[in-house]
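Structure incoming, see below.
A single protein chain has been removed from this complex, and every other one stays in its place.
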Amino acid sequence: MNRFTRRDALRGAALGAAALGLSGCGMNRFNPSEAEAERPISAKVDGDLYYFNYSEYMDPGLIKGFEKRYGVRVIESNFDSMQGMLAKLNAGNRYDVIFPTAEWVDKLHKGNRLRRIDHSQLRNYQQVTSFTDYFNDPWYDPESAHTVPYAVYTTGICWRADKLGDKLTGSWRDLWNEEAKGKIYVLDDFQEALGMANLLNGFDLNTTDEAELEKTKQTLIGQKPLLRGYSADTITTMSSGNAWIEHMWNGDVVNVRNQVDSPENYRYETCNEGIPVGSDTFAIPTNARHPGTAMLFIDWLLDPEHAAMNIEYCGYPMPNDGGYEAFAGLAKDEPSINVTVEQLREGDQFRSLPRDDLTLWNETWTAVKAA
Amino acid sequence: MSVAEAPPAQATRALGRRRARREFDSPRFLWLFLGLFYLWLFAPILVVALFSFNAQNSLQVFSGFSLRWYDAFFSDPGLRSSLVASLEISLVATLVGTVLGTTLALGLVRARSRIAPTANVLMLIPLVTPEIVAGVSALLLFTQVGLQLSLTTIVLAQITFSISYVTVVVRARLTSLNREVEQAAMDLGATRLQTLRLVTLPALWPAIIAAGLLVFALTFDDFVLSFFTTGVSPQPLPVRIYSAIRFGIKPTINAVGTFMLVISMLLVALALVLPWLMGRRGSSIATVMGEETGGRR
Partner (left out) sequence: MREGRYWSIFLIPGGIWLALFFAVPLGITIAISFGITDDLGNPVYAWNPENYSRVFDPVFLPVLIRSVGYALVATAVCLVIGYPVAYTVARHGGRFRHLLILAVVLPFFVNYLVRTYAWVTLLADDGLINGLLGTMGITESGVAWLNTPFAVVGGLAYGYMAFMILPVYAALDRMDPSLIEAGKDLYGSPAATFFNVTLPTTFQGVLAGCVLVFLPAVGDFVSAQLLGGPGTYMVGNLIQQQFHDAQNWPFGAALTVVMMAFLLIWMVFYLRSAARAADEGVA
């Protein structure tokens, strides 16, 4: 009765062919026009807030406070990477506020995926402008027309001073430290990992030259025997003792030092071949249902008291007056953790790559991971 | 170990315990093995539960009992709505999946039709499809058809992959049912539908419940399928956990995990009690495992 015969295989194939036929139903693509993106938003409550961010990246107390203050609900979703965020955006999900990093803003606003933000409607915006004029016209978003800066960070190396001594060489070579063999982690992020090797090899952080990327690939593959793993769970690996040296973001170092018994043993350095500086931003997608509420939310976070609270929680510097002071306090024991305005201006930033180059980067990274 | 070999004084003893002690397969070693196995099996569960009560924000060092993480869990509107979303999804998926799976089982076992073998294969493939394949193809279906991702899409995907489990479980029971009772009912004038409702389904009931519970547990815990098909409305709990896990989790997640465990345990307890309440002998598990009520043992 349940015998699987050749006839069933044929039937299965017929079903499959029918399925293939049905599937020729066209692609679902979201292609907003510039006019749609440039529509002005007025900052007022127009519904609940659909919030999309990394997890643990914002003080829940602030979110609750916002809900109370404006009588709305905040529905939170999390992504774990920029690509994950984009995948959900592409799938048609409609969020009100998202948190893209700089180079993704560049890509998104060129595709008209972000709404124009009128800074005059944000009461607290002067907190940003009085802190620095860098964000008045950043490379990724001319005139900051579509974003508001959220956090800035550097990528460097965190190490255990009690295991490896007080000072390392200050170069990305430290991630090849023989003494720490088997206790080294590199960030599980294709941009950060390839970028780091690019800098080490003296190339541009964002190089798309095939020969250079090939060399970078070999560099990383050569590192694998020394590595414990690739991880974005840097806080746990560092604080659990699994890692003695880790490729890490400065904000995570703050979190590690907060959790361990002897924070002075966890040191951070930025490297002389080049410091990747990143900034995360607030942005409102073009297909947001409640952009007004989103504006109010951004304003809420920019308030100096709230910024300070947020920094205490997530450990990352926010580039506005209130936030910066609070962070300087956190970083006073380990000044290398701090991010200065000069670093913002001069540091290396990841750029968004056109499709073919992005494919090349992805393929390089896939080859590294699979080797 | 026949009765004749046993010392005469114990010849009258039941075959049970005496035999067990003299079994060649040294039960003491087996029990030790079983004990170690349970230790291995439950070690992480205990760790999860323990650290959910940790007074300190650490998964390495336990410093004292506190309910702060449960407090954080229940007072976090995001996690709460995720919990509600997970429950809703599982409930709907269980109900629909159980109905579809049961009807399919009935059809597969009893139909004399040429499409039955194909349907059988179609039913079996999801069981061995790796979740990532399932998630990806579901996502592709929804995006191509232009369906907005939401709780509905998650439910649709979950139902699809629950049907097979229900069918397999119910079918096992169905094949061991005694057709004569149904035959008798029909001889007495019951229509097929009546027979189904009054004879067959009640006999299948423990298997259906067991299947339903299995589906509930699977969908409540499912991460991969939900990950690919979730929309903006509250992400189900496992998806929230995954996003958190990439960057390291706080003990709140342990509280969530422990809570999910307790809920599942309650449901299973319910499953064991329900047949009793409905006046049946034998537990659901026994019947699902193929033992007929009042059968071999």
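Chains here go by letter, A and B, matching the order in which they are written, and residues are numbered from 1 within each.
One rule holds in what follows: a residue touches a chain if its C-beta (ideal position, glycine included) is under 8 Å from a C-beta of that chain, and two chains touch if they have at least 3 such contacts.
Everything numeric in this text was worked out from a predicted model, so none of it was measured.
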Identified contact with the non-displayed chain, of B:55, B:72, B:119 or B:190: B:119
Per the touch definition above, residue among A:40, A:111 or A:202 touching the missing chain: A:111
On subunit A, residues whose C-beta touches the chain left out of the figure: 2-4, 15-24, 27, 29, 81, 83-84, 86-87, 90, 107, 111, 113, 182, 190, 224, 227-230, 236, 240-242, 354-355, 358-359, 362-363, 365-367, 369-371
Hidden partner chain, residues of subunit B it touches: 1-2, 16, 20, 23-25, 27, 30-31, 33-34, 37-38, 40-45, 47-48, 51, 59-60, 99-101, 103-104, 106-113, 115-116, 119, 121-133, 136-138, 140-141, 144, 156-157, 159-161, 163, 167, 172, 192, 217, 220-221, 223, 228, 237-238, 241-242, 245, 249, 253-254, 256-258, 260-261, 264-265, 268, 272, 283, 285-286, 289-291, 296
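Following the convention adopted for this analysis, only the chains that are shown with their structure count from here on.
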Residues of subunit B defined as touching subunit A within the complex: 57-60, 76-78, 81, 108, 115-118, 120-122, 139, 142-146, 148-149, 230-235, 239-240, 242-250
Contacting residues of subunit A [partner subunit B, same complex]: 1-5, 7-8, 11-12, 15, 23, 25-28, 50, 52, 54-56, 60, 63-64, 67, 73-81, 88, 90-95, 232-236, 239-240, 259
